[in-house]
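All protein chains but one are shown in place.
Letters A, B and C mark the chains in the order given here, with residues in each chain numbered from 1 onward.
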Amino acid sequence: MKNTVKMEFLSVPDNVGLARVAIAAIAGQAPFSLSEIDEIKVAVSEAVSNAIIHGYHSRPDGWISMTAILDKQGLNVIIEDFGAGIADIEQARQPSYSSDPERMGLGFVFMESFMHELHVESTVGKGTRVEMQRFSRIQGELSRDVQ
Amino acid sequence: MKNTVKMEFLSVPDNVGLARVAIAAIAGQAPFSLSEIDEIKVAVSEAVSNAIIHGYHSRPDGWISMTAILDKQGLNVIIEDFGAGIADIEQARQPSYSSDPERMGLGFVFMESFMHELHVESTVGKGTRVEMQRFSRIQGELSRDVQ
Amino acid sequence: MTIVHTVQGNRILVAVHGDLDLQTASPLREALDELLDRYRDKGLVLDLSEVNFIDSSGLGVILGRYKRMAGRGLSLTGVKPNVRTVLELAGITAIIPVSDARPSTKDQHV
Partner (left out) sequence: MTIVHTVQGNRILVAVHGDLDLQTASPLREALDELLDRYRDKGLVLDLSEVNFIDSSGLGVILGRYKRMAGRGLSLTGVKPNVRTVLELAGITAIIPVSDARPSTKDQHV
């Protein structure tokens, strides 16, 4: 059940699907239900898409890193880019806020809704780090029994 | 079609499946047929299993790295461990040779059969690096037309 | 992602196959806009029975077509539970008619 996987990939749209497939395979090693895994996939898809679109302005040559840590608490995912950064994180996290008129501003909403914790750190011109935690309910129940 | 993905994961048997799922998603970005992808999965499965069993003697705390590079030639995969190493690579690559009486000694045979090129580098006590290339046939034909 | 369309009476029926995300958003948007331009008086039914994944980039395409179509009529059918969860969270089920994937639909397609 304990596992750590680090991935680095280029900012091409193809890799959004790769990140989803990988996170599903990793989450599948923990006692998550299929619908929980579906939700984790949405959160990861949003964070990786943001790194491509906003972090690297859709240029295909930026690096994105995804680190997934599984332990008995659940799954921790860190997605990082080394691109544009966010000037005002609080504003960025508002529902419906998007710096791109073509987009809906729902990415952070989905990450918050589908994960149990979300931390965003960003420096303009340096990049953005999104850390998300999803607790495994079954494990939560087990560890409560143990205590 | 151009892509580079680097992964690092722990030497737990669960991650053999993860490596297969990831390589299938990456290979799926190139013009490989489903049966070609199935063969690439076998080769990757063998190399990652070897890193776990032979490189780390089935200890779960070793790091394995997998790098996949897609270009118009096809797919290049490098699988590396930092474990036991191989004293005699030529002997290790012989069909039916295994240092483990329970195993069949077919891992390298499958890697050679299912990939177009295989290079093995190893240093006892430092680790092993397996590099495998699978050419994309469709691209091969296209590039012939271009010349 | 692949799409197959049929024109039936006053509606364009489009069956979408694949994940709706950043990668497939542009080709889907272009394909749908082409159909909406070609059949200017018809409504649109998107059959999502072969869509296993959607995120905000995919939703953006659907909502964008909704706005563009004004009163022409857009509905979604064959919506799987996980896709519905995403549509609901975005408030799309309140403005666009959405019907579920019927269990029988899946059997027929295999």
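Rule of thumb we're sticking to: a residue touches a chain if its C-beta (ideal position, glycine included) is under 8 Å from a C-beta of that chain, and two chains touch if they have at least 3 such contacts.
If you're wondering where the values come from, they're calculated on a predicted model, not measured in any experiment.
Only one of B:38, B:71 or B:131 touches the chain withheld from this view, namely B:38. Of the options B:83, B:107 or B:127, the residue whose C-beta touches the omitted chain is B:107. For subunit B, the residues touching the chain absent from view are 13-14, 16-17, 20, 35, 38-39, 41-42, 45-46, 49, 52-53, 102-104, 106-107, 109-110, 113.
Quick note on the criterion: only the chains that are shown with their structure count from here on.
Each chain gets one centre point, the mean of its Cα atoms, and the points for subunit A and subunit C are 25 Å apart.
Centre-to-centre separation between subunit A and subunit B, using Cα means, comes to 28 Å.
Centroids of subunit B and subunit C (each the mean of its C-alpha atoms) stand 40 Å apart. Taken residue by residue, subunit B touches two or more other chains at no position, since every residue touches fewer.
Taken residue by residue, subunit C touches two or more other chains at no position, since every residue touches fewer.
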